[in-house]
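Heads up, one of the protein chains got dropped from this complex, but the rest are sitting where they should.
After this line comes subunit A, so read on.
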């Protein structure tokens, strides 16, 4: 087991029976309250999804700073822009499918191009939304946000990181997109796990593993993941390592601006990459990695994600399996990437 000791992950990180579980949206809810306590200019707008986006706790503690928008996401984005113009720091909460989905142009023009500091909290991203089906499963949101100038895009890997990202967003500039999931997923980072916007973290590195030190000095493959699937990447890494394959796992939570240095170092150290995201492969985090790699240090990349399809109803774990994003699929992708070296 080659968990990077500096990452301060929970001890039971690989034990699915023991590791705690919570949806990343819970971290958003807790982060909103903390941000609200720290800065009186923080306001929260929500489009009729107060409970499920976890905006509820903020609304209860700061009713005078909470604005119920009704089912009107386009209005919400532009109202937030107007409030930011007067010095407020608005968080806008909805499902990712509707914000930044439905209100993309308002986000582009009235927030990004208009250079306003507004934080977009998109819950229920990914196919793991589950039984609600494809209409409510945003798997295009990273692509449509990362393409915008003046936009930061963050995909937290668990509820603890989600809270940190939410609080950190207050201190950023311009638009910020925070992507959250509906389903409970392992809580494997801790308060002590380093988190800095724009800096990817190495969570696993077999090249430092004592049992493998006698083997090849370099890594075989690096897995770059974001969101709750980072945990699947760790499970895959443990399995690969047992079979003598040396892996690095990177939690690439900030899609934009991406940590080019850490990504390039992984390409140089491993010579082959796998990207993992609960999102369309087209235009997503992996595409952003590929843009960096092809310009600077081309190596084979395999992409784990949704392959140009819409989601469907099902149980979250079934869907992750069905759409090819389980640890088994990450292992297969790693083997393919290594073969292509």
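In the analysis below, a contact is a pair of C-beta atoms (placed from the backbone, for glycine too) under 8 Å apart; a residue touches a chain by one contact, two chains touch by 3 or more; residues count from 1.
Following the convention adopted for this analysis, contacts and distances are computed from a predicted model.
**Student:** I want to check something: the complex is missing a chain, and I'd like its UniProt protein name from "Transketolase", "Oxidoreductase", "ABC-type quaternary amine transporter" or "ArsR family transcriptional regulator".
**Tutor:** "Transketolase"
**Student:** Touching the absent chain in the whole complex: find that residue among A:82, A:133, A:198 or A:324.
**Tutor:** In the full complex, the listed residue that touches the missing chain is A:82.
**Student:** For subunit A, which residues lie in contact with the unshown chain of the complex?
**Tutor:** 43, 64-65, 67, 69-70, 72, 74-75, 77-88, 90, 105-106, 109-110, 113-115
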